[in-house]
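Missing here is one protein chain; the remaining ones are kept as they sit in the complex.
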Amino acid sequence: MNAIERLAEKFKAFPGIGPRQAKRFVYFLLAKNSSFLDEFAELLREVKDAVARCQSCCRFFVRTSPEGSRCPTCADLERNTSTLMVVEKEVDFETIERSGAYRGRYFILGGTLPPLEKEPDRRIRARELEALVKARAKEGSLKEIIFALSATVEGDHTRRFLESRLRPLTEPAGVALSTLGRGLSTGLELEYSDAETLKNALANRK
Amino acid sequence: MNAIERLAEKFKAFPGIGPRQAKRFVYFLLAKNSSFLDEFAELLREVKDAVARCQSCCRFFVRTSPEGSRCPTCADLERNTSTLMVVEKEVDFETIERSGAYRGRYFILGGTLPPLEKEPDRRIRARELEALVKARAKEGSLKEIIFALSATVEGDHTRRFLESRLRPLTEPAGVALSTLGRGLSTGLELEYSDAETLKNALANRK
Amino acid sequence: MNAIERLAEKFKAFPGIGPRQAKRFVYFLLAKNSSFLDEFAELLREVKDAVARCQSCCRFFVRTSPEGSRCPTCADLERNTSTLMVVEKEVDFETIERSGAYRGRYFILGGTLPPLEKEPDRRIRARELEALVKARAKEGSLKEIIFALSATVEGDHTRRFLESRLRPLTEPAGVALSTLGRGLSTGLELEYSDAETLKNALANRK
Partner (left out) sequence: MNAIERLAEKFKAFPGIGPRQAKRFVYFLLAKNSSFLDEFAELLREVKDAVARCQSCCRFFVRTSPEGSRCPTCADLERNTSTLMVVEKEVDFETIERSGAYRGRYFILGGTLPPLEKEPDRRIRARELEALVKARAKEGSLKEIIFALSATVEGDHTRRFLESRLRPLTEPAGVALSTLGRGLSTGLELEYSDAETLKNALANRK
């Protein structure tokens, strides 16, 4: 493979990118002037150095001081420490932050669990979550863990797996486990709602 | 216009049918043998005679006796009469019945209200609903009216309009007004949830 | 099944209509006033009486006199009788007429042939086409038969089947067999063209 093909291969590994678009990316870059490419390559190196994984929530964050090991959200003293919201990935964290609906702490799971996964700990950060919950439960400030996963088969399976892993820690400590409410989401027409959503929407009526 | 064009015109009035599909319907019918067409025309007459609008919930239903004026759901004595669910249209009623989530009574509104509608009573059966609520409140069995409308701008507007129309009747009678719960609907990924849905999902967590 | 369900069943037989839209059609009709339904049923009967199949091109047409047995296109003396265009269905005929590209005669095949069809004569009007070609070849006016079928596997298969059926008639009579040209169709981007289309587009360049 020549350099064009090898770069296209790299782009094919990107989420949602097929062979045609990978090629288009290569030609797009080739058509750019040299400084765009240099900046881009530079930024790739820079981002790796500038970014660290938060020791508490496991989220990627841009370090502001060399010794910082917790992200701004975990370091923010005004955040409510009584709730811990478990999300799948960084983009979900950003979606919730943008909504302004939540002011507590987070944990980034790093994935979801397919129903028949043999080695769950290689897929999601279940052990890291256990350790965090153990520590936070000991401190006594944690009151509730909120599972904010997608309303999909895999999201539900992941939640049930985590509930059974965490319950031995949370029950003695009086920490509640909760899940985002189900119901009609914005824009959904009643006619196209499934039975599960209707049952939940009816149970959650107010 | 000749007969083919006039029949195509009729089909163009059907919901979701454009000129091309309307024509396709006509040729589909022409290619069928005579008995299909006769049966079809016969069924069209029959359905009009066989079907009545329920005097209580305003739903179309197939009459089983000539004098029946209430649909089987409204006539069903095992149905819970303490709740009345307001839906937009027949298909919504069927969706909810199929889900098995609800065992109370219904009211078919016949449409929704666009935000700036000047003559709401020509669009939806608000007056019929008022009359029904008045009668049911007097009997004393009605405890709750559930608005089961789509989670859309028009659905929300319609619900607020009806709430303000009904409150003078329901408040003195101690009848509650409620709305289907909002939250993540089945299949929704967190990443694609809007702020409104997330807020509701968080408030409805359990 | 009651009358509503039976009418919905009929609509489900319509091309492209699923169970949900079939139900929507029924409720649409029920909500219409009586005269719409009467007109509709009347039109269904009328169209069957008013429409005949042309004895020459097999197309449905609206009879203008009781004894007319040929459609206006076949009866039009200004039409060029030296070419006969074979199309799949009425809607294709209309598409070509609307384009204004063709002023000759037509034949409506009534379908296409799936590759492994055992009884081709039950699927398409191959025998009727043979009879017409035989008669027209005898008259001596016919010079060319143009296959105007879809550029699909089934369209191509149908064309090859008809070519081998017709050749014994057309070759002795000096009637040419032709097919619509392949190439880039309007709106097609080069990047999304398949090899077959490109080869044809290149061969047909001008």
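Letters A, B and C name the chains as they come in the text, with residue numbers starting at 1 for each one.
Simple rule for what comes next: a contact is a pair of C-beta atoms (placed from the backbone, for glycine too) under 8 Å apart; a residue touches a chain by one contact, two chains touch by 3 or more.
These numbers come from a predicted model, not from an experiment.
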Could you tell me which of the visible chains the hidden chain touches?
A, C
Specify the residue from the set C:Cys74, C:Val87 or C:Ala137 that touches the hidden chain.
C:Val87
With respect to the chain omitted from the figure, which of C:Asp76, C:Asp121 or C:Glu196 is a touching residue?
C:Glu196
Positions on chain A where the hidden chain makes contact
2-4, 6-7, 10, 14-16, 20-21, 23-31, 34, 37-41, 43-48, 50-51, 60, 62, 89-91, 94, 110
Of the residues in chain C, which ones touch the absent chain?
87-89, 91-92, 95-96, 98-102, 146, 148-152, 155, 178-191, 193-206
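To be clear about the criterion, only the chains that are shown with their structure count from here on.
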Chain adjacency by touch: line, ring, star, complete or other shape?
line
Between chain A and chain C, the Cα-mean centres are separated in Å by 55
Out of chain A, which residues touch more than one other chain, so two or more?
191
